[in-house]
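With one protein chain removed, the remaining protein chains of the complex are shown where they sit.
Letters are used for the chains, namely A and B, taken in the order the chains are written, and counting of residues starts over at 1 for each.
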Amino acid sequence: MKFDRFDRLIIVFLLLTIVGLSLLLSRTIPERTTKIETRNMERELAAQARQALLDKLYSPVAASMQAGQMQEALLKLEEINVRYPGEAHGFILKGEIFDRLGVPDKAAASLVQGVKLNGDYIDKRSSVSRRDLITRLVDSTLPGAVSAYRNSPVNAVLKENLANLNYLKSRLAGGCE
Amino acid sequence: MTLSSRRILPLLLIAFSFFILSSCKDQSRKVVKIGYMNCNNEQETKHRFVPLTRYLSDKVGVEFVMVPVDTHDFEKRFNQGEFAFTHTNSLIYIVLKERKNLTLVASEKRGNFGSRSGGAIIARKGSGIEKLEQIKGKKFAFGPMLAPTGYLAEYDLMLRSGIDPEKDFASYTIPSGSFKHEKLIYGVMFGEYDVSAATLMDLEVMTKEGKITADDFTILAQTPLIPYCTFGAAANADPALVEKVRKALLELKPTDTADVDGEKVKVMKAAWIDGYEALVDKDYDPVREMAKRVNMPPYQKF
Partner (left out) sequence: MRFDRHTITIIVSGLLLGFFGVMLSVWGNPENSGICVSCFIENSAGALGLHNNSRLQYLRPELVGFVLGAFALALSRREFRSRGGSAPLLRFASGFFLIVGCAVFIGCPIKLFLRFTAGDLTALCGVAGLVFGVWCGLKGLAHGVELGRLSPAAAPKGSGLLSPLLFSMLLIFIFIPPVFVIASDKGSSAQHAPLFVSLAAGLVLGAVAQASRFCITGAVRDVLLMGRRAPLLWGGGAFIVSAFVVNIASGRFNPGFAGQPGSHQEYLWGFLGMMLVGWLSVLIGGCPFRQLVKSGEGDTDATLVVAGMFLAGALVQGWNLAATSAGVPLGGKIAVLAGFMMLLAVSVLVRDRG
């Protein structure tokens, strides 16, 4: 391929553009680093603010749970749920309460709702993780749920409970979401 | 084009026959009655369960008629054969099961615990009563005597905790009239009673409705969860019909509607329920054990 004058001119401009771009990029690196750090800090701030808000909002529930007053905690949760009916944290707390009240099928149903809304609750590294609770619940109740469903496959409630536990098991197993 | 009278007459006759046949359709359906136990009053029972009864008629192909029945008359009227299907609390169910071999059809789901519910013993917050043992010598109120989670379960809980309701209270009472369960909760809230039995369902519903707050009360103890409202069928009811009713109840969805006075009404919403579940009779054993310990029907010994 032969390059004429026009080609050479274009190649020169192309090289100049590349040099200009490189200069521009090199000058923006410190600015970029600052911006990324700022963004990361904002993300951390948002996460912590959310955590702080949830802690504050649900503190009466947590206090009742800590005192072992599960029914009282459930009623306090009902009050909060009137204002924030779609909040994942409410479903997760409800699941915990049901678990402690010995109602595993209801616990699984609530935890499923919570995890569907916010997968952070099943992550290993998340600060709000309830992975241990969910693992224990699935391990302890899934075999019974399978045999109960096999004994009565037309029972819609048993079917739903099994589907809930399988969903949690699948989420615990990982994979793409 | 003109039609002669010889052509019009047969057409009119056919149309008239269709009209007569269509109006006979409902009358030709078999009529089956369902007895619904009144929770609070007859009007409320009708309001809640007419749509469900209509839904069952549509689904099963039988003309169901609802019969509101007072709790204390239920067994007598059932024995008289006034209705073939029953909708009662779990205590009345086991009474009829033991005495008349009632068939379990389906168990109602409502509230946090689904087909099960429980009771609690509550005191007003700030009253100084913080623990169950402190209720001795206080004014106590129970729900209706045949209420599993407003009377039976709490009575049993107290007996198992070493408290004899017959001896250990300054007084105990059962409010009269309608809405007895709500009266208990308001009674404690406004200081008429020191302590009372309360169904978890009522506490949950009243909290959701904003009538009370969780901070108004101290929950001193909670009973185990037991099955609650239950559909049953007389032992001599057609098994195929019982199966159809069970299927219709288990298939009930929040979107199902029924025509009531020309209006489409959502069945589950009207009846305040979340659906039905197929429990087995063994699931009612905790109620039986409670009834035995509390010396209540059907195991009452004099």
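In this section, a contact is a pair of C-beta atoms (placed from the backbone, for glycine too) under 8 Å apart; a residue touches a chain by one contact, two chains touch by 3 or more.
Remember, it's a predicted structure, so these values are computed and weren't measured experimentally.
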Among displayed chains, the one left out touches A
From A:Glu79, A:Asp123 or A:Glu160, the answer for touching the chain not displayed is A:Asp123
So one chain is hidden, and I want to know which residue out of A:Lys76, A:Arg130 or A:Arg171 touches that hidden chain in the complete assembly. A:Arg171
To test your reading of the contact rule: which positions on chain A touch the chain that is missing from view? 29, 32, 35-36, 39, 43, 112, 116, 119-120, 123, 125-126, 138, 142, 162-163, 165-177
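As a convention for this text, only the chains that are shown with their structure count from here on.
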Measuring centre to centre with CA averages, how many angstrom lie between chain A and chain B? 39
Could you please specify the touching residues of chain B with respect to chain A in the complex? 109, 112-116, 120, 200, 203-204, 207-208, 210, 213-215, 217-219, 222, 225, 250, 277-278
Show me the residue ranges of chain A that touch chain B in the complex, using the header's touch definition. 60, 64, 69-72, 74-76, 78-79, 82, 94, 98, 101, 103, 105-106, 152, 154-157
